[in-house]
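Of the protein chains in this complex, all but one are displayed in their positions.
Order of writing sets the chain letters: A and B. Residues in each chain are counted from 1.
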Amino acid sequence: MSRNVLLIEDEPNIIEAIRFLLSRDGWSVHTHANGSDAVAEVARVAPDLLVLDMMLPGRSGMDILRDLRADAATADLPVLMLTARGQTRDRDMAEKAGVSRFMTKPFSNAEVLSAVRELIGEKDAR
Amino acid sequence: MSARRPSVFLERETYRRRRIMDAARLLPILGLALFAIPLLWPTPDTAGPETDPVPMSTAVLYIFGVWAFLIGLAFLFGLKSRGWGPMGSEGLGDEDAR
Partner (left out) sequence: MASLNLLVSVCLGYVALLFLVAALAERAAAMGRAQWLRSPLVYTLSLSVYCTGWTFYGAVGYAARSGLEFVTIYIGPTLVMIGWWWGLRKLVRIGRSQRVTSIADLLSSRYGKSNGLAIGVTILCVISVTPYIALQLQSIALSLSVFTEEDATRTMETGAFWAAIGLGIFAILFGTRNLDANERHHGVVIAVALEAVVKLFALIAVGVFVVWGLAGGMGETLARIDVSEIGQWEVHGGRWTAITLLAAAAVICLPRMFQVMVVENEDERHLRVAAWAFPLYLLLMSLFVIPIAVVGLDLMPQGSNPDLFVLSLPLSQGNEGLAMLAFIGGFSSATSMVIVAAMALSIMISNHVVMPIYLSTRSGQGASISGDVRHVVLLSRRIAIAAILVLGYLYYRLSGGGAALAAIGLIAFAGIAQILPALVGGLFWRGATRAGALAGLSLGFAIWVYTLLLPGFGANGLLPASVMEQGPWGIDWLRPYALFGITGMDTIVHSVLWSLSLNTAVFFAVSMMTFPGPVERLQGAQFVNVFDHSFGPRGWSGSVAQSEDLMIMSQRILGPAEAQDLFQREAERQGARGHLPEPTPAFLETLERELSGSVGTATAHAMVGQIVGGSAVSVEDLLAVADESAQMLEYSSRLEEKSAELTRTAAQLREANEKLTQLSVQKDAFLSQVSHELRTPMTSIRAFSEIMRDEDGLSAEEKARYAGVIHDEALRLTRLLDDLLDLSVLESGQVSLDMRSGQLTDVLDQAVAAALAGTTEGMAVHRRGVDEAVALYTDLDRLAQVFINLIANASKYCDAARPELTIRVRNLGDRLAVDFLDNGSGVPVHARALVFEKFARVSGDKAGGAGLGLAICREILERLGGDIHYLNDHSGGAFRVILPKAHAMAAQ
């Protein structure tokens, strides 16, 4: 079965890289490049996993995450957050906001794949 | 008893000083009295037939004599008080203070 992954990211080259990786691993990858209507997009796509960039045009990934966690429908949604700003403060904030996994760019492809697999596995185990 | 000696000596000194001060205070009174004596002399108005009025030369000699005498006494007192240190300090002013 093909699982849905939603990728919210504004850098085209990064979108392409991640889409390539996850598609190859058997995921159905949806992408979105804007922060402002990201929550609505999550509701529409209803993904099994969300890959969320921290710095997005329109709205920050942190805010989006908080909104998602506040909503019962998406409170348990596994979220893998990516950031290029690599500051511990951001990691803390993200963890407080309820992030499932936090990764700093640049990441290794294997890390992303294993993180996605683990997150889906945990979700299934629950 | 040599330790007591200076104090005895000092007391005697102080005692003498006090008596000299008394004398100094008496000086103007003495002067007043001496200068008042001529007032008792007969004048041409008061002189009776048996007393001659005092001649001027005698009066002059008396007045200036008394004057010089008083000056001499004041000089002696000044000389005596010279070694007394600053005036009004210990041993000088104390009698005035009482």
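Keep in mind that, in the parts below, contacts are C-beta pairs under 8 Å (C-beta built on N, C-alpha and C of every residue); 3 or more make two chains touch, one makes a residue touch a chain.
Here the structure is a predicted model, which is why all the values come from computation and not from measurement.
Within the entire complex, contacts from the absent chain reach the displayed chains A, B.
Contact with the chain that does not appear here is found for just one residue of A:Glu16, A:Asp37, A:Asp76 or A:Glu122, A:Glu16. In the full complex, chain B makes contact with the omitted chain through residues 21, 24-25, 27-29, 31-32, 35-36, 38-39, 41-45, 53-61, 63-64, 67-68, 70-75, 77-78, 81-82, 86-90, 93-94, 96-97.
If you put the missing chain back, the residues of chain A touching it would be 10-11, 13-14, 16-18, 20-21, 24, 55-58, 84-87, 104-110.
Simple rule for what comes next: only the chains that are shown with their structure count from here on.
Mean C-alpha positions place chain A and chain B at a centre distance of 125 Å.
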